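Below is the structure I would like to discuss, written out as structure tokens.
Removed from the display is one protein chain of the complex; every other protein chain stays in position.
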């Protein structure tokens, strides 16, 4: 079996751990073998070795620097695994399995990224991969949640914001502003990542406007390799697919009726 | 139930962690409630909170400083619990349950302490409690293992050493030198702590010389409180006793035929 | 045995088969001694009850050799029912622990059906709140385990005990069975007032250095968080099949765990192994349940029992 490996499982050194917002952290690790292979939209499975987590935890790749050999993740602390993750310090080691799954289409000419919450992390990598060609539309509850603006600045052309309370940008959801943007601009792809309900709404609007749409799904995972069938979803044509292997990025029409 | 508490379970701050020898560490924690109550020969149950240890681990009290409110433990790394223990750093927290069990007789006039290996830890506290009245006879494989000398210096009158290889003191075991010491000096109590086989030999010699002997036993423990009966032993009169509650210190005649 | 209910525990008070409990949190037999060992850490009267050490007609020495060992998120024990016998319990222990004002539930084991009857009758005295029949302890060669895996034998034990005592009779189910529901129903039909479950799963550890079993009795009873999923499942299955109240146990070490058991159908819970890691854990569990009830705007634990929603 001397085929080139597509995935690796390696002990990576933590380069930095930084709080970005309430309960949101950015972790940078040294993992050249992952950085080299990573595509925007892919994810990794992190092994949290504090004895209390048996299963790995999936997180999207927020950035990969092939030169420095580093990979970044942005995650929210929600339970025991992510709590343990947030306690890692520079110099600690964490095992990274990846890159896993398939990414977004990087051959688009003028993509619009739409994201909310932690969904903005994998599309940040996509923005970087598109080298300034993309716009981003981000939604949050309040202005504070859109700390993401700083992260996207310089990586995209335009940044559009919506907030539930109107404290920044358009009052409402990403779906409030999306029709206007799709009507006004010449997007050939919508790339969506965020809560499923949001993505469904976006896919519907994109379809109405005749714009292709890719979405990134989440499902609880065991192996991350397509072996255990924990992450099965139904496709619109009645098949079962695996989020970890066939996704996490799907054509919207494949998964949302 | 407003009786004064005999035992407490408290989160103690780690003051220092120091390597004394290969795999042997000294841990000092701030636990005034334990220091205040501690008697020489008693032990505590440490809760090691790294997710992998469900049960506490018993360790003897090596020193208690009522003024500073600190308690010290000396332990050898032998498995996962003690490994995790050795990774604690100053400022970390560990839950200490104790003091537990009964200690040695501190009313003796001229006691001889006999110890080997980690057994020298609880009797170090006894030496301190006897305020220089005791002598100590310590045995080890080689001179290196008798790093304990430094710890006992100033706390006892005389220090006698035996080593298996003769690299320090008398060549042989503590039992090699003991008959001579008991014959020569006027001891009214032998206090023994170490491997069971050693304590049995010592108890036998002490009996032959008509000197009272106390031994400190070890048994795997669950609760440490006398509730679970994990640590039952047979006494010579056919009863069952609990090492955690009735011991760990027993009259030699109670437990060795 | 009556005492003032603490203001804060109004919501937690419950009544199971006539046993008035200040809180629905008990301690599991064999893990909490006679309660007194934990008096420095626990307000014993605040517990729903203390299920004391397994008691037999004659004193028992228990097993020799190593009696406990740790396993991943669990432990195994083979204490083997060491106890001073029912006479000593009645003469010495019971009078001594009465001061704590707790519900004392006596866990009994017999070698024959008749022995359960004799024990039940001897324990039908003031100061005993209920009798728990241990038919499932896996560590005793004679008797024990047979009653726990055969519905007819378990039912016979229940009937015999009921015949000899007016106290509520609790039957403690073993998880080492194919069909826990059949066992539960047989015991309910035989007159058990309460079912408690689960006892330990039978396990084994081999020391690969000595190449011998770690435990003196070769096998041991597995307890602790690792068995919780099995316990929750069995409580849920049994709760749907019987009408008597259930005391749920197996791996409970936090209030969240306890809530899981209530939702599954337990009217009260018992804490075992977790007492070793934290002698005060039962009090924390009581506080946590109380908060949960408050947050969910419930004024009694009954409103939670069996309320798991199945679509």
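Labels A, B and C are assigned to the chains in the order they are written; within every chain, residues are numbered from 1.
Methods note: contacts are C-beta pairs under 8 Å (C-beta built on N, C-alpha and C of every residue); 3 or more make two chains touch, one makes a residue touch a chain.
Fair warning: this is a prediction, and the values are worked out from it, not measured in the lab.
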item: Visible chains in contact with the missing one; value: A, C
item: Touch criterion as defined above, residue of C:149, C:165, C:196 or C:267 at the omitted chain; value: C:149
item: Touching the absent chain when the full complex is considered, from A:66, A:141 or A:240; value: A:240
item: Candidates C:9, C:205 or C:302 - the one touching the absent chain; value: C:205
item: Of C:17, C:90 or C:230, the one touching the omitted chain in the full complex; value: C:230
item: Identified contact with the non-displayed chain, of A:86, A:149 or A:230; value: A:230
item: Hidden partner interface residues of chain C, rising order; value: 71-74, 76, 149, 176-179, 201-206, 208, 210-213, 218-220, 222, 224-230, 232-233, 236, 251, 256, 259-260, 263-264, 292, 307-311
item: Chain not shown, touching residues in chain A; value: 1, 3, 5-9, 47, 53-56, 95, 97, 220-232, 240, 245
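The criterion applied here is as follows: only the chains that are shown with their structure count from here on.
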item: Cα-centroid distance, chain B relative to chain C, in whole angstrom; value: 36
item: Distance from chain C to chain A - Cα centre to Cα centre, in angstrom; value: 48
item: Touching two or more other chains - residue numbers and ranges from chain A; value: none
item: Junction residues of chain C - those touching two or more other chains; value: none
